[in-house]
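Left out: one protein chain. Kept in place: all the others.
Our next item is chain A:
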Amino acid sequence: MTDAPVGPAIQLTGVTKSFGDNEVLRGISLAVNPGDVVCLIGPSGSGKSTLLRCVNLLETPNSGEIVVNGTVVTDPEVDIDGFRRRVGLVFQHFNLFPHLTVLENCVVSQVKVLKRSRAEAVEVAERNLARVGLSDKAAARPAALSGGQQQRVAIARALSMDPELMLFDEPTSALDPETVGDVLAVMRELADAGMTMLVVTHEMGFAREVADRVVFMDGGVVVEEGPAAQVITAPQNPRTQEFLSRVLDPNHVGLDD
């Protein structure tokens, strides 16, 4: 479709973002190579969601540069809508459109944004619903589905736009434990199929097994990054070690908690 871009799929250089006096991102530099899965981990409030939202321009960085597959998205002249349709985003709380059926959730933006014919859009939507194992729910309303099913629909909805890469913001944090596995299985298949993915997650098992690289963020900076096995099983930085010991052993309670 497009020429294979040379260089990283996502490249952040010195990205900063403040909300008022609150400096949330303090100069983030980060690269995600095409076909790679990068997991972003870190304590609550460290700026993971803000970083992800900056990549999709739901937040505008104060400074720094973000390049996605050759498009400088921090350029003020960039076609925001044209760029966003190339990037899939999956939210913690799914954000499905409750007034539309599952199928329509996956069809509407194909028709309205990509100007696909309805027949083609329905075909693409059905293919992606099958991919996430929810063909039988096409006619249902989102409210009739479990959380895990809703999140899989959200993934199918994003995939229906044929995105070049996918961003996930804690896709399993709002789910009942028994439905987490289905969503992670879908994400694992996506990764195996070669999708470029940037995933904010607390699922260390998923990060260890699926991610090519893991980035640990704290206080608006990247504290440590490297191959998944290294960062998760043998972290170098004391802050990473402290965070991981808390996440991997929930019964461990630090003195400052």
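Here are some notes:
Here is the rule we go by: a residue touches a chain if its C-beta (ideal position, glycine included) is under 8 Å from a C-beta of that chain, and two chains touch if they have at least 3 such contacts; residues count from 1.
Everything below uses one rule, namely that contacts and distances are computed from a predicted model.
Per the UniProt record, the chain missing from the shown structure is "Amino acid ABC transporter membrane protein (PAAT family)", taken from the list "Protocatechuate 3,4-dioxygenase subunit alpha", "Spermidine/putrescine import ATP-binding protein PotA", "Peptide/nickel transport system permease protein" or "Amino acid ABC transporter membrane protein (PAAT family)". Shown as candidates are A:L25, A:L89, A:V183 or A:M217; the residue that touches the absent chain is A:L89.
Among A:L25, A:V68, A:M161 or A:M197, only A:M161 touches the chain that is left out of the view. Contacts to the hidden chain, counted on chain A, fall at residues 56, 58, 81-82, 84-89, 91, 93, 95-99, 108-109, 112-114, 141, 143, 157-158, 161.
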